[in-house]
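Next up is a structure, given as structure tokens.
Shown here: the complex without one of its protein chains, the others still in place.
Presenting subunit A:
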């Protein structure tokens, strides 16, 4: 792990990059990283995020500035700007059931080619996907999902990069921290090694590439 400024970290992300962003309706989202992505105007992003949050909040800021060209998400109904951009074909949107979304990312981070899920069997979502029977039950093959960058927000990070999360701001963050080539983290508090007890570390330090310095 290397501690860097938010400017340095975002400078590493090229325009057109694939980026996973943690958070659920803007809760548990690395806001400082997103503000800097907006400031450096990283365009043409492929965004992988549970939702589109709301305008002005979380990943909603990326839609405010039309920085997203492709989106994989589970629900964008609460962001009218993302909806408009989808309906105007300005962004290509792949809507995925939330349980499938997180398992595809988990698979991507765990060396699996994908997962078999019953969700979506017999619906529009099954179109074009392989259906596989296991013990007589039908499942859809959903392929693994990875990105070049994961932008993660934690409650605590220690000097080594061990991470712990708070309440419902955990959501997709620990799963995404396993599924990207480069993992960049912001934390509410950066604390000395040992403050997070081994049993309470959720994301182990070796998974974190860059920690954004506070202050």
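Keep in mind that, in the parts below, a contact is a pair of C-beta atoms (placed from the backbone, for glycine too) under 8 Å apart; a residue touches a chain by one contact, two chains touch by 3 or more; residues count from 1.
Quick note on the criterion: contacts and distances are computed from a predicted model.
S.K.: Determine which name in "CoA transferase subunit B", "histidine kinase", "Fructose transport system permease protein" or "ABC transporter ATP-binding protein" the UniProt entry assigns to the undisplayed chain of the complex.
M.R.: UniProt lists the chain that is not shown as "CoA transferase subunit B".
S.K.: Based on the whole complex, identify which of A:30, A:161 or A:174 touches the chain you can't see.
M.R.: Checking each option in A:30, A:161 or A:174, the one touching the absent chain turns out to be A:174.
S.K.: Could you tell me which of A:10, A:76, A:145 or A:184 touches the chain that is not displayed?
M.R.: A:76
S.K.: Could I get the residues of subunit A that touch the absent chain, sorted low to high?
M.R.: 24-28, 50-51, 53-54, 73-78, 83, 86-87, 95, 97-100, 102-103, 106, 117-125, 155, 165-175, 202
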